[in-house]
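All protein chains of the complex are present and in place, except for one that has been dropped.
Order of writing sets the labels: A, B and C. Residues in every chain begin at 1.
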Amino acid sequence: MTLKLVYFAWVRERVGKVEEEILPPASVATVAELIGWLAGRGEEYAYAFENPKVIRAAIDRNHVRPDSAIAGAKEIAFFPPMTGG
Amino acid sequence: MTLKLVYFAWVRERVGKVEEEILPPASVATVAELIGWLAGRGEEYAYAFENPKVIRAAIDRNHVRPDSAIAGAKEIAFFPPMTGG
Amino acid sequence: MTVRLQREDFDAAAEAAKLTHGRTDIGAVVTFTGICRGSESGDPIKALTLEHYPGMAEAEIARHVDDAKARWPLLGVTVIHRYGRMQPGENIVLVVTASSHREAAFAAAEFLMDYLKTRAPFWKQVEAAGEKSWVAAKDTDDAAADRWSKSRDAAE
Partner (left out) sequence: MTVRLQREDFDAAAEAAKLTHGRTDIGAVVTFTGICRGSESGDPIKALTLEHYPGMAEAEIARHVDDAKARWPLLGVTVIHRYGRMQPGENIVLVVTASSHREAAFAAAEFLMDYLKTRAPFWKQVEAAGEKSWVAAKDTDDAAADRWSKSRDAAE
């Protein structure tokens, strides 16, 4: 099943895309595993996800942790720690 | 030496005066003693100062405690606990 | 620093604008507006009359603004307290604090409001159902004001 990924701030700049549709292998079950899989997709992804600790994620617009399951997700967002206000 | 007394809120209403000049006896040395002396000056004073615990005082526009000396004071104010804001 | 006691209403937005006008070092502005409510302890009220100690009130507030400026890195403070008769819905008091960051602006505004509620020489009288009565001081306000002296002691 395809999954929509969206990127913000420097994650977006490093990946070089605002969003994309992907089809991860069935073995990728969690957010952390998805990050690991994405990092192997090329130089720009390796750069964007070089330090998974500073990557925040949201599944269908809710903050999630690295060990959250991605099953059933329609949209997953990756971004740096928030700096609003 | 005469001393100016000023009253606020219900202390003013009970005493029935906004301010007055008094000449307390030399034996009256502290704010608490002045309150005690005032309470003996008549019904309205007895009523105003019936509960010294809820009376606040200021000497020359600075908050003071009951045991503060009144020597050198020009203006002493008596009032209930403040309810501004 | 602006400290004013007045009968007239104030314009909170205009006062805040005066603090920030032409500056780019201010990152946070907090305004607190205290308003006359239509009921006091559940009973409807017709009006509030604020009495104050002229001369002392202004000096005391200014001293506390200085105290706030010594505690927090403030870039501007305005305190306006009205006196006289006010009806429900009318403004009573305004505190505006400006700083580079929000922590100082929030803390100073709360500190000044806690002070104004408990130590500034003002007294509120309520008119309700034809009767006038003086508002009693609240223990919760005293406790709120006390927390600042505690934190100061702890810091010393």
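One rule holds for everything that comes next: a contact is a pair of C-beta atoms (placed from the backbone, for glycine too) under 8 Å apart; a residue touches a chain by one contact, two chains touch by 3 or more.
If you're wondering where the values come from, they're calculated on a predicted model, not measured in any experiment.
Chemist: Mind giving the shown chains that are in contact with the missing chain?
Modeler: A, C
Chemist: Just to verify: which one of C:49, C:100 or C:133 makes contact with the chain not shown?
Modeler: C:100
Chemist: Footprint of the hidden chain on subunit A, which residues?
Modeler: Within subunit A, the residues touching the omitted chain are 6, 8-10, 58, 61-63, 77, 79-85.
Chemist: Need a quick check: the contact residues on subunit C for the chain that isn't drawn.
Modeler: Where subunit C meets the chain not shown: residues 11-13, 16, 20, 23-39, 88-89, 100, 102-103, 105-106, 109-110, 113, 117, 144.
One rule holds in what follows: only the chains that are shown with their structure count from here on.
Chemist: Counting only Cα atoms for the centres, state how far subunit A is from subunit B in Å.
Modeler: Computed from C-alpha means, the inter-chain centre distance equals 72 Å.
Chemist: Quick check on subunit A: which residues sit in contact with 2+ other chains?
Modeler: Residues of subunit A never touch two or more of the other chains.
Chemist: Show the residues in subunit C shared as contacts by 2 or more other chains, in ascending order.
Modeler: none
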